[in-house]
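Take a look at the structure below.
As you look at this complex, bear in mind that one protein chain is not there, while each of the others sits in place.
The letters A and B name the chains in turn, as written, and every chain counts its residues from 1.
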Amino acid sequence: MMTIIVAVAVILVIIAGSQLLKIAELRAQSKGELIYEVSEKEAKFQGILMLVFFISFMAFFAWQMCSWYGLRLPVSASVHGVDTDWLTGLTYIIITPTFILTNGILFFFCYKYSYSSTRKATFFSHSNKLEAAWTTAPALVLTVLILYGLSSWNAIMTPIPDETDHITIELTGQQFTWTARYAGEDKKLGRSHVTLIEGVNATGVDADDENAKDDKIVKGEFHLPIGMPVQFVFRSLDVLHSAYFPHFRSQMNCVPGITTQFNFIPTITTEEMRKITNNEKFNYVLLCNKICGAAHYNMQMDIVVESQEDYDKWLAEQKTFVE
Amino acid sequence: MTTVTVENINYKEEIRRKTSKPLMWMGIVSIIMFFGGLTSAVIVSQGGGSFLSIEMPFSFTISTFVIILSSLAFHVGLISINKGSYTIAKISVLITLLLGCLFVVTQYMGWVALYESGVYATGNQSTQESSFIYLLTALHVVHLIGGLVSLIVVLVKTMKQKYSLDNSLGMQVSITYWHFLGGLWIFLFFFLRYTIA
Partner (left out) sequence: MSTHHHHAKDFLFTYIFSTDHKMISKQFLVTGFLMGFLGLIMSTLFRLQLGWPGESFEMIEMLMGSWQEGGVMSPDKYLALVTMHGTIMVFFLLTAGLSGTFSNLLIPLQIGARDMASGFLNMLSYWFFFISCMLMLASLFVEGGAASAGWTIYPPLSALPEAIPGSGAGMTLWLVSMSIFIVSSLLGSLNYIVTIFNLRTKGMSMTRLPLTIWAFLLTAILGVLSFPVLLAAALLLVFDRSFGTSFYLSDIYIGGQVLDHTGGSPILFEHLFWFLGHPEVYIVLLPALGITSEIISTMSRKPIFGYRAMIGSMMAIAFLSFIVWGHHMFLTGMNPFLGSVFTFTTLLIAIPSAVKVFNYLTTLWKGNIVFTPATMFSVGLVSTFISGGVTGLILGNSALDINVHDTYFVVGHFHIVMGLSAIFGMFAGVYHWFPKLFGRMMNNKLGNIHFWITIVCAYGVFFPMHFLGFAGVPRRYYTNSEFPMFNEMIDINVFISICAIIALVGQLVFFFNFVYSAFRGPRAPQNPWKGNTLEWTAPVEHFHGNWYGEIPAVYRWPYDYSKVNAAGEYVYGEDYIPQTTPLGDDEKDGGEH
């Protein structure tokens, strides 16, 4: 019944609309006008609307900044993150005025130069000076951004050298869970391969490898000591995943068949971050950021950043691989 | 609505005359990009370093000579059309067609030889390079079959003496494609030889 009523209503609206259009057309005709010709009044009106739109757009932008900008990620909890956040900020300082100004000019021109039967448009077809100016200006700005960005990028992507004190953690993604493996006292991860997966050995660690014997496997949550460089090695057992640590401004894909790497130095403990965010329940999380199947939206693992002593204590409680 | 036709202008013939060859060339460009994608896939895969070498079957070498000969024969056909000697043209196009078929046969023999020597296209005994060698050669043959079809058309038209000095566009387009296929094979042959084999 409901369906029929809706259908009838829709049909009536369409018929009414058609009739109205026809009437409008006939009325214009009787006045000797053409309905599709834009009158000066109409053009003026649309020009004003353009200006109104721009002002509302900016108001909308400001409103969003007030109500939603506060929801952004808290201050970076890694060393390199502070650096990239700074560059992000710099980029915003460049692009926000650009965005506002160019949009403003666009809509202002639309308002200012809307059609008038008395005015002549200016025949102005090119100017080498102007074009050179707006080729060079972006080029200069970009040079700064590119140079700064590349130096950050190379610093971030360089693996931690062996002689620097660090810990190594392997993160293995599979539908829809993460497993962390600590390299243990020898600081070397044992070999692993999918063909070795068997029973409790869910990530296929090679039990015959000397380096693997002291490896520690944890699930659910893993801990990091503050101020210590962490070298992550990523694997995937099935499809592509992406290990995304939003609070540490870090991300790397996990690719079946090969290992990938990323490293960062955590700088803020979970406790401190709880104070910063004013949220007692705050937890660092690792989430999956590459579509990996139906439960992709819930592939997560908690991260706890704590003092070196707490970390050592926690790690000592974890069982080694052979146990 | 009434249908209006443009009188006295046979524009379709003019368009055909102007655009047949460029169309063929653009088609060739897209085929080059297709094989370019596949061959760069071979190179990117090789970056992994797990490639073993496969011995190229001898009949692929024969294929190379066959296809070069067929291109020459086709060219002789076009020259004789221009000179007006239809008998030689007919024989040349026929030879081209036969050599084209022979090419397919030698390709097939090559695959048999590969299979016999334990190089498989698919399955768990196959490797990437063994799959690629079948795939690239087979895709070339697929394109070659298109060439053979056009050769048959050209042969029929030559038999009927449809071509002449100033009316051999169809044949020229077909010959362009055929030379391209020859060049593509020679490229693939050396590419496979120096990357996979």
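Note that in this section contacts are C-beta pairs under 8 Å (C-beta built on N, C-alpha and C of every residue); 3 or more make two chains touch, one makes a residue touch a chain.
Bear in mind that the values here come from a model prediction, so they are computed numbers and not experimental data.
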Sole contact to the chain not displayed, among A:Val194, A:Met228 or A:Leu315: A:Val194
Among A:Glu42, A:Glu272 or A:Asp312, the residue in touch with the chain that has been omitted: A:Glu42
Of B:Thr61, B:Asn82 or B:Thr127, the one touching the omitted chain in the full complex: B:Thr127
Subunit A residues touching the omitted chain (full complex): 14, 17-18, 21-22, 24-25, 34-36, 38, 42-43, 46-47, 49-50, 53, 57, 60-61, 64, 67-69, 71-73, 81, 84, 87-88, 91, 94-95, 98-99, 102-103, 105-107, 109-110, 113-116, 119-127, 130-131, 134-135, 137-139, 142, 145-146, 149-150, 152-154, 156-158, 174-175, 193-195, 197, 204, 234, 237-240, 242, 244, 246-247, 249-253, 255-261, 281-283, 285, 287-298, 300
On subunit B, residues whose C-beta touches the chain left out of the figure: 1, 3-6, 9, 11-12, 15-16, 18-19, 22-23, 26-27, 29-31, 33-38, 40-41, 44-45, 48, 50, 121-124, 126-128, 131, 135, 139
